[in-house]
Structures are given as C-alpha cells and as structure tokens.
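What you see is the complex with one protein chain gone and the rest in place.
Moving on, here comes chain A:
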Amino acid sequence: MKRFAQLLELLALTPSRNRKLEALVDYFRATPDPDRGLALAVLTGALTFKNVKPALLKETVLREVDPHLFALSYDYVGDLGETIALIWPHHAKSHELPSLAELIELFNTTSKKDLPDLIASLLTSAEINERWALVKLATGGLRIGLSARLTKTALAQMGGKDVQAVEEVWHGISSPYQELFDWLEDKAEAPQVDPASRFHPLMLSNPVDEAKDLETLDPADFAAEWKWDGIRVQLVMGADGVSLFSRTGDDIGGAFPDIVESVFGRAVLDGELLVGEGFDPAPFNDLQQRLNRKTPTGPMLVKHPAFIRAYDMLFDGDEDIRALPWTERRKMLEAWFARNPQQRIDLSQIVPFADWQELAGIRKRGADENGHEGVMLKRRQSVYVPGRPKGEWYKWKRDPNIVDAVLMYAQRGHGKRSSYYSDYTFGAWLDGELVPIGKAYFGFTDEELRQLDKWIRGNTTGSFGPVREVRKQLVFEVAFDSAQKSGRHKSGVALRFPRISRIRWDKPADEAAQLDEVLALIPAT
C-alpha cells in the first residue's frame, strides 16, 4: 500500500507527462501480481466496491468529528476524499497497512455492519499520505488527472508493445489483468478476444479552424453530415450478443434495453445515440433523463424512446473493414442496412454541398431553423483509426450564441478549482426580477478567477451551504451552442454548453438580457 500511495501522490502532483509515465512503468515493473493488476484497475476506474462508498466513509468520520466542523472543512477543501483524509483525528504511532490485494479483499468480504470499524482502524493506522490514498481507493473517485490513455501508454512501454496493441486487447480483459501482464512480459501470447464482439476505440474529429483549414482543404475530398446533439456510441452486435458502449468504452446497454433488445444482424456500428419518436431527435435534455438512470422506468421508455443514428461501420459481420476508405465503408453500411432494416437504427444522411461557402450557409440555416450543432466533415479517403488523427475528420460547429446575463449565485468549485467560487448561476430579467437561465464554470485565467472570487466575497448577500447569493450587479457574457425549450426550468429555457466567455465589469446589470430575448433564441421546430 505504501508504494501505491506514493505512486498516487506522484501522479497527482507531477505536471510532467513523462515523469508520470516513468513512475507508472516503474510501479508496474516493481510490483508483484496481483497488486499491480489491482492498482491498474483502481487507476482506470474499473474497480468498485459494493458496500464501501463515499457515504460510508463520511458516516465513519462523523462518528468522530462534529458534523458542522466537517461541513465547514468540506466547503473549504472542496474534495470529500481529501477532507476525510485530512480531518481524521486519530493517528497511530506505527503505520502498518495491508497490501493492496489484502485491502481489496477486506473491502469485499467485510460485512456492512463491520465496515465502519474496519475503515476507522485503517484510517488510524495509515500515515497521512496513505490515508489519502486509502480514501481515494475506497471512494473510487481518484481525480488525480490521469488519463486512461497515459496508463495504457505506460503498459505498452513496459512491455515494449505498441499502445494500439494494448488498446486492442483492453476491452476484453479484466482485473487483476494477469494475462495482460503475462503478455507484456512475454510470458504468454496476447489475450484472445473476439474482435467482432468487443469495443474498438473511436476515431475522433478536430475542430475546423475557419481561418486556415477552409483555404487549404478541397471540398471535393470531403463528405458532410449534420452534427447530432446526442452522445457518441458504438453498437457491437457480435457472436456473443449485443453491447452498447459510450465513447470511452463504458457499457451503457443496461440503460437502453429498447435498443439492445430490438437490433439484429452482425456488425460494429459507430453512431449517435438519440431519443425521440419516429427518428425525430428530441432535445438533449430528454436524452439526459435516460442517461441519468442505470435502468429506465417503463414510462420513460415510452416517453423517450431511444434510437441510434449510424454514421460509420467498423465491422461488417466478422470482417474488419476499418482499413477501407470512408467511401467504401459508407457503401457497405448502406448495403448492410438495406439487408437488415431496423426499428431503432437509421442512417445519418449525407448533406451535399459544392463549396465551403455553400456549406457555411447550410450550416447556418441548420442551426437557426433546426437547432443543429454544426456539421461534420469526413475525408472520403479516410481509413478508420482510433484517436484524433489530423486532417481526416472535422467538426464545424455553429457560431455560438451570446447572451449577457447577471450573476446570481456562486458556488465553490470542486477539484482543481476548490478554493474559488467558480460555479456560477446567472439569470435574465423578467419584469424587473432575475430568473436563472443557466449555470457554468469559468473558463479563464487564475487571475480573473481571483478577481471574481474577491468580488463575490465582497458582494455576498446570503449564503446557504456552499452557495453564496450575490448582489445582482455583475454581468457575464455567456456563450452557448443552442437554446432549447425546457419544462423543467422556471425560465422555460435550457442552454446547451453554456460557458462564460467574458466578465463585463463595465456593463450595468439592468442592461443585461431580458428573458424574452433568450427565449427568442430557441429554434422553432
């Protein structure tokens, strides 16, 4: 556990990617099985405990610490795990903790009733840094700024393999990854997984740089599609059944039985998950309600039926077609679809255009009239490769909408921003009163964040929990991708991807937007 705690701390604090990589490689080399495999599971978030949850830890701590003092501390620190590790009041003289494997075993086998005592004794035995690691382990949310990609790169480096090769086997293997380490250390062949039955890392797009790209790119080389406002998914219909993966490879099939149970045929499809009747996409908010639940309720399935709008194919039956150009894959997708007409899948249509100017007009009309987020450009010759290759796929987002809104409430951020009031609720005017229209983080420099934080502290009119109400005097310029009608908000509008683009220190609050003006930005559908 000591080594693991040291690794976590180094990963959390070292800004250098190379040093993180080095530390990971060293750790995987020096640590025996199964500890290193379990550590890998912890680092990639693959490990969860049935009974050890943040709430249990908090409860354990509250047996020893005054709840009000705990609340004040949590508000200050901003991270529950770290608050618990720092506030624990009992410290043993010597520090003997079980190994990672023993700890995980203890977490899994101790009865619910005995867990608080176990946690308390572990917290007391741990040295301060181990205590932090222990709490991180127990609560699951590491938040140490480590990407899965970097972890896989370290594994590849350790075994002298290509990171692509690690990605390929990744979704077929599981904790404690014995077969992975055996392969990396050349003690065994690569783990076998049916290629047509598992997740394949996605190909991603780059934003269009209007000033540069449109000059150099030849429109004839590209096909355009609408950018759909859902979530990217991969539908794997393999020999072992159907799985639905999010873009990060999480299996979300349980939340979408309407899709998983109705699709048929053999293929791996890349597409957009949407909800709506008759393939008519509803606003993202409706999809969000489905995404919020691990398993949907019956009425939800009726109210927000899900479907997939397919735009690419990676496997046709068992055949891996990723090395073929997009035009070929598209033809095969259309042919597959003709052979396997579906209730819950349709095709993303190609949007014809002659030159960039015409496409710009189409994009603007799509945004204004249908609320489309923008268009996707795919190089006709592009093969399907994981990651974000340059020059192949582009997203050309609509121009953002802008509204001047008034700051109403501020809340302390979490994680990196925990010491500042950095989550903001802002509103627009309705009959001389402000109505909240959205919430956003601040996206600017530390200096601006500090200024703003100072303003908030000096203009607080009330506070409840971590939230401060402020004088209705400060105007934010808020950019957002689109406005949607919403029954759930008092304002009647929900903003998509709001972000604070500027602080308008100069602008009087009564000149900020009226709610009417914001409502007018909702496209008529």
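Everything below uses one rule, namely that contacts are C-beta pairs under 8 Å (C-beta built on N, C-alpha and C of every residue); 3 or more make two chains touch, one makes a residue touch a chain; residues count from 1.
Criterion: contacts and distances are computed from a predicted model.
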Record-based protein name (UniProt) of the chain missing from this complex, from "4Fe-4S ferredoxin", "Lactate utilization protein C", "ABC transporter permease" or "DNA ligase-associated DEXH box helicase": "DNA ligase-associated DEXH box helicase"
Among A:76, A:264, A:441 or A:505, residue touching the chain not depicted: A:76
Residues belonging to chain A that touch the chain removed from view: 9, 12-15, 65-66, 68-70, 72-73, 76-79, 82-83, 86-87, 89, 128, 132, 145, 415-419, 446
